[in-house]
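Of the protein chains in this complex, one is absent; all others appear in place.
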Amino acid sequence: MANETSFRDRPVYPVLFILLLSVVFVGILALMFRSNEPRIDRQRREAYEKAVLALCADSLASLSGSSAAQIMAAYPGSFTQYLGREEGFARPAFAAKVDGKLIAYVFDITGKGLWGTMRALAATTPDLQTLLGINVYEQVETPGLGGRIEEEWFTSQFERKRVLEAGGAVELELVPEGQAELGPAQIRQITGATITSKAVTDMLGSELSRVAGSLREESK
Amino acid sequence: MTRKEIFVTSAFRENSVWKQILGICSSLAVTNLMLNSLIMGIGVIFALALSSLTVSLIREYTPRSVRMIAQTLIMAAYVIMVDILLKAFLPEISKQLGPYVGLIITNCILMGRLEAFASKNPPLDSVVDGIGAGIGYTLVLLALSFVRELFGFGTLFGMRIFGSWWTNWSIMVMAPSAFFLLALLIWIVNTKYYKAG
Partner (left out) sequence: MDISAFLLFWAAIFTSNILLTNFLGMCSYLSVSKEVESSLGLGIAVTFVLVFTTGLNWLAYRYLLVPFGIEYLQYIVFIIIIAAFVQLLELLIERYVPALYYTLGIFLPLITVNCAIFGVSLFMVIRDYSFIQSLAYGLGSGLGWLLAILMLAGIRGRLREKMVPQGLQGAGISLIITGIMALAFIGFSGIAPIQ
């Protein structure tokens, strides 16, 4: 009896232990993930659609008779009413229409940030030359620093900015954050996050040129 | 040791950051804003409490040769669980915490506490120790971010404190400032509280 090794001392025990532990925890995680997946996906889709709607809300308001706030509150009804997917562009696109009249496009664009890929929604006028606004909805930049490109003060700078001209993309110039006066082709960058700030302007320039290029192709 | 003593020790006397020099990476990265520090701190407290409990419960059965793997697995699992629950029920907060989930898993404090305490002590004591360490860590983070956010952005928790007369100190926004501030904190704590011991 004294020589008998307990099960715990056998060499196979640690392996089984870890295996069991892994199965239990990964199992719990998988269960949690799968059961919450529908909810998480739905929330993501809603946030995305609301962002698209929000970018067009002001333009829609001027023509539709409802205020921007009313349009937002009427989601999801207002989304299906005014926005529809548009094919034929180099990037996923939505067209905002009131009674069949096109008032804006929203493009889903991507670019390379400091730490990884960033994705944004860019709303433009029907001629694609002026931005109505942008919304950076996915980025992995430094939180509190580059991550601030999602903040309102930064994105609102892009409203009504001319981004395309006959010759191509307008080069947006980055100026210090504290600069008081802002020229038509200037954007205040985030202090300490110059690379990330530039990544946003670069993304807008190249992506919108690409989209405009595909439009030109179509109309030929 | 009484539970209260365990708490005070892990939160203050043997504070993970200023005494044990653990959890430094995140202390530098998230302390630019107080809100980020708070969220990170809460995440760490949760993860520490749950993992300490679990590791302690199975400590009798955990073979020495795989204890690290076991501890890592458990702590990573809890952090991800917290992340999934946040994504599902508090998506706004989860968006803030998102990038930090990875940082919590590799926060040396977790591994350090699990290895040093939870793997050798009863469950409830371990939970107290875990929560204490987490709170101690959170307090340090809040102290650092208080200075960094105030002088770097003029705000606290996003609320403007300094008016437009204030010019932001860019150094506070960049991470090297956290190095200097943390050194300052350690200096103050060492001089005032550890002089006797």
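As written, the chain order gives the labels A and B, with residue 1 at the start of each chain.
Here is the rule we use: contacts are C-beta pairs under 8 Å (C-beta built on N, C-alpha and C of every residue); 3 or more make two chains touch, one makes a residue touch a chain.
Here the structure is a predicted model, which is why all the values come from computation and not from measurement.
A.B. asks: Who touches the missing chain here, B:1, B:21 or B:57?
C.D. replies: Checking the options B:1, B:21 or B:57, the one contacting the hidden chain is B:21.
A.B. asks: Can you work out which residue in B:88, B:105 or B:172 touches the chain that's missing from view?
C.D. replies: Selected residue, touching the omitted chain: B:105.
A.B. asks: In terms of residues, what is the contact footprint of the unshown chain on chain B?
C.D. replies: Contacting residues on chain B, toward the hidden partner: 18, 21-26, 28-29, 65-66, 68-69, 72-73, 76-77, 79-80, 101-103, 105-108, 110-112, 115, 174-177, 179-180, 182-183, 186-191.
A.B. asks: For review purposes, identify every residue of chain A that touches the missing chain, sorted by number.
C.D. replies: 22, 25-26, 29-30, 33, 114-117, 140, 195
Quick note on the criterion: only the chains that are shown with their structure count from here on.
A.B. asks: When the C-alpha atoms of chain A and chain B are each averaged to a single point, how far apart are the two points in Å?
C.D. replies: Each chain reduced to its C-alpha mean, chain A and chain B end up 30 Å apart.
A.B. asks: Chain B touches which residues of chain A in the complex?
C.D. replies: 8, 13-14, 17-18, 21-22, 25-26, 28-29, 32-33, 36, 39-40, 43, 47, 140, 142-145, 147, 178, 191-192
A.B. asks: Which residues of chain B touch chain A in the complex?
C.D. replies: Touch residues, chain B against chain A: 29-30, 32-33, 36, 58, 61-63, 65-66, 69-70, 73-74, 77, 80-81, 84-85, 87-88, 91, 96, 99-100, 167-168, 170, 173-174.
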